[in-house]
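Certain chains of the assembly are absent from this excerpt, and the rest are unmoved.
Chains here go by letter, A, B and C, matching the order in which they are written, and residues are numbered from 1 within each.
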């Protein structure tokens, strides 16, 4: 495995990440023990960004895999491909990460089928190895390798949950939307608008988040606030920007839309 | 990727599109920010035509994918094909769009399996990349690339909805049937009949749309009105044309057919 | 695509078809507008025969596909086959029809999986094209191409129905059993028996059709009447012929069989 190969997974520039609590320090301690880490929290609150930031900070390569219900263990571990000279083994992203000592980030891991989660078990206990059963090889994880998964506990899925034997292999960090001041700072910075406007967008978002479980599945994410700010920065009037970026994506229920529109009208 | 290849996806002639509200301006701002856009609205109201129009207006190639429940992530991203010299990678339509800087339009995206929707996540946030995990390549999206999806919220499907973590990656535009005057203009233009006749067809359609949820799943679309107009333009008497193009396709319920036939009789 | 290839799909001899109402004129107008057409009606009432007749009358090739629930989009569109020199693309019947300008008749389309129905969408609107995504080719439909589907609304299938976004792409023609005189003419002609005998068979069939929904899923089709007539023409006595061709295929319920046998006894 050449260094060049490893380099392509390095984060070159410091990602914009605004520390909220002691999550950086806790993650560093967990990484020092190479403890597998589970990031819990709602969609769009910065979990993926945090992993990128930590990978940059720790100067480790990062390999991200967006999990889905049709992903198989082979998609993670690798498979034989047919070649001019017969079959050729191709490492999957998890195997590459184990070999080069990357942080492997499995995003929304509950979406994956069980074989995908079970396949990480030997990498998450004292063995720190990955058996490539189809190839007959036992990959010892590189000393720098760490596994990180994300998990949205508010996402109600009766059919899907991690097994206890998987859960109990991870230390866990809770994520939530940042405090109002920090979130406004993020929205102003990423969306290119004035802080005053950003404050108002955050207040709209907070109203929507209080409606979670009362007609909304989720409140407006920081990402949507940045979208609204970007539209405003392109000259769209705030109410139209908020409708397009905050209200319409969230819900099709007419009453809930009225409620959210009223929240927008209050601040703009 | 040669320019010729890109050219085949360019819209050569201005598609007939009748602006309804400020959707063109909002879309242009969203495109300027390369914000992913979700078009919401009932079947046959002009969503696909709008995307074609915008692609023509912005002079960007357009790649359309009609989604369905059997489509896999590989259908979007690409796959290895067996060749005389072994396997050869073939880009899927999403990958082609990301490489050449096209607008990629995923029509009726809720029909697709979840892996198809999750695969677009890294293209819809700050990363703007598409990992081809099977090939081991990370495609950086072309600066002109944008993703657009359509979504019919009135289409009642208990089993199918976009996940919040997907929804919150898009700005959204609502579409509906155009106002009566505009719709009659469209029907007369596309169907080749007099404006007066077109007005009557639109009035029939509006009656049917009021029956939505009261025995009809959907009202008559603009497309069906154009069909009726085309039959009339070929010499079929209006009532027979309306039966063939407006009533029979919509429902097999005898009572509802009587109601709709009565509506036709009122205007013709 | 050579002319020879196209020729094999031409109907050489006029199919026996007895016009019932204005269906020929309406179909000709729809074909002139290249409007997709949906034929609705019970099993065995002549829908397939009608399409053959129209294809003969319009001098267009006809490609018929009997749909079923295991049919995939690839069965319609085409697939790569492995060859001595690697993979070779083979057009499916829909693609062949689009290329040579045939009428493509998808029989019992609700039986097919959704991907089969979605794949026809771009051929049924203003685009009139068929994207071969796996091949990376966009087939423009030949100007003569038209799509026709059949649909049995009385066939109660809770799980299966066409989506509105599919339904609203078709003009529709209703089919039913022909009137008594016409049906007897058909049975006498196709079964090779006297008109008087044919009249009696039709009367038996009409009794059975009144029992639809009252213990029978469907009444006796015109096809079964022709079968009974053929047995009679081979020397089988009418009651035995009616039992074999009309009663036993329809039901295994003893009471219903008695009722139908009594109807046979009334007329023979």
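The criterion applied here is as follows: a residue touches a chain if its C-beta (ideal position, glycine included) is under 8 Å from a C-beta of that chain, and two chains touch if they have at least 3 such contacts.
None of these values were measured; they are calculated from a predicted model.
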Identical protein chains across the whole complex (3 displayed): 6
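We take it that only the chains that are shown with their structure count from here on.
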Size of the rotation, in steps of 5 degrees, that lays the CA trace of chain B over chain C: 60
Length of the line joining the C-alpha centres of chain B and chain C, rounded to whole Å: 30
Chain centre separation in whole Å, for chain C relative to chain A (CA means): 52
Chain A: positions in contact with at least two other chains: none
For the chain B and chain A complex, residues of the former touching the latter: 22, 25-26, 29-30, 32-33, 35, 38, 40, 72-73, 80, 82, 85-87, 113-115, 118-119, 121-122, 125-126, 131, 133-134, 136, 138, 153, 163-165, 167-174
For the chain B and chain C complex, residues of the former touching the latter: 8, 43-44, 48-49, 64-71, 75, 79, 81-85, 90-93, 96, 107-108, 111, 152, 155, 217-218, 220-221, 223-224, 227, 230-231, 233-236, 240, 244-245, 248-250, 252
